[in-house]
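Just one protein chain is left out here, and the rest sit where they should.
The block that comes next holds subunit A.
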Amino acid sequence: MIHVVLPQHLRTLARVGREVALQVEGSATQRSVLDALEAQYPMLRGTIRDSATQQRRPLVRFFACEQDLSNEPPDAPLPDAVATGREPFLIVGAMAGG
């Protein structure tokens, strides 16, 4: 299982706790993890990736294993520690006022 940590606003929207566990088909990439997340929680469609372009929203970031993966290609493999469930994949709302 892959563990995904959601920002507070998306936890509220999806009515889940801090972390969700996902079964991901095939290799673990940003795209496959987000596809699995949106399949399990359809209300999150459009909130992390733009509905039309499937691009990451500008104020959403992806962190894992103390690395910023936000600008990695969506089909690049995620670190082994994420793929094997030892480390979470963090979806983070970028720090900005409000």
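In this text, a contact is a pair of C-beta atoms (placed from the backbone, for glycine too) under 8 Å apart; a residue touches a chain by one contact, two chains touch by 3 or more; residues count from 1.
Going forward, contacts and distances are computed from a predicted model.
For the chain of the complex excluded from view, the name given in UniProt is "Exo-alpha-sialidase" [choices: "RNA polymerase sigma factor", "ABC transporter substrate-binding protein", "Ankyrin repeat domain-containing protein" or "Exo-alpha-sialidase"]. Within the whole complex, the absent chain has one touching residue among A:2, A:20 or A:48, and that is A:48. The missing chain lies against subunit A, touching residues 7-10, 12-13, 42-43, 45-48, 50-52, 57, 59-60, 93-94, 96, 98.
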